[in-house]
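Yeah, one chain of the complex is gone here, protein chain that is, but the others are all in their spots.
Coming up: subunit A.
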Amino acid sequence: MSSKAKTQAERLLAQPATLMLFAWMIVPLAMTVYFSVQYFNLLYPNKSSFVGLENFAYFFTYPSFWTSILNTVLLVGCVLLVTVVGGVLISVLVDDHFPGQGIVRMLLISPFFVMPTVAALTWKNLLMNPVSGFFAWIATSLGMTPVNWFADWPLLSVIMVVAWEWLPFAILIFVTALQSMDREQKEAAQMDGAKAWDIFWHLTLPHLRRPIAVVIMVEAIFLLNVFAEIFVTTNGGPGDATTNVPFLVYTQALLEFDVGAASAGGLFAVVLANLVSIFLVRLIGKSLTAGAK
């Protein structure tokens, strides 16, 4: 068998798998596209009809639409800020050797392995509950009024929960990156009289540029989809204070049973995620070429 024929045979054998993967992706997407141009209320299947782009218009003019965009941006932005800044600081702190370093690192990373629903329930009932929560206990012990977190500061509370979940991921990446930092360079700088701050600013931070870009990209994609934490703690409320784009799609699909508008919203979320990832890939690409220079 010639090598050309062999390659052809190999390609042929790979076809079924490729085809299946393609169908795996395209069938749900095609169905969403189809439903997004239908008026289709789950409770009224006989009434469904082609409506063109009306579902999109309906979704974009929904009263909570702009709030949900704003909430999504705030949620992603704040969590990124907390995890990147906090992650860098904490990983620099635990980088130098000290007794019990292994245990501390493990504890720092462990929140990442808690399931989102469990994390949300723990925060809601054990920490942030205004009557029986740990924060309320601290507040009353100090003679202050406990804060009703999820009612008075709903978005901030959700940001705290999500940041707590994702901070370990950032720490994991940064601690690993710091292992590869040149110790001799750092010692040389210290001998030249550089302060800790100078070393951090001129050596550590530039060294962490690529890991930071990776953390931002990976987290942004996942944070755009935050749902379980909101569903468990605030249910999108009070009002629409914590409704983000995925939650808005959920309310259309499963509270209002409006499959058409929900599909339109789903497609919008796909476009949004793609825009963000294109933007981030550019950013990360720049950072990588800058790092290579």
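Here is the rule we use: a residue touches a chain if its C-beta (ideal position, glycine included) is under 8 Å from a C-beta of that chain, and two chains touch if they have at least 3 such contacts; residues count from 1.
Throughout what follows, contacts and distances are computed from a predicted model.
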Omitted chain, identified by the protein name its UniProt record gives, among "L-lactate dehydrogenase complex protein LldG", "SLBB domain-containing protein", "Sugar ABC transporter substrate-binding protein" or "Heme exporter protein C": "Sugar ABC transporter substrate-binding protein"
Residue of A:Leu53, A:Leu255, A:Val270 or A:Leu283 touching the missing chain in the full complex: A:Leu255
Of A:Gly52, A:Gly77 or A:Pro238, the residue in touch with the unshown chain: A:Pro238
Touching residues on subunit A - with respect to the absent chain: 39, 41-47, 49, 54, 58, 61-64, 130, 148, 150-152, 235-241, 251, 254-258
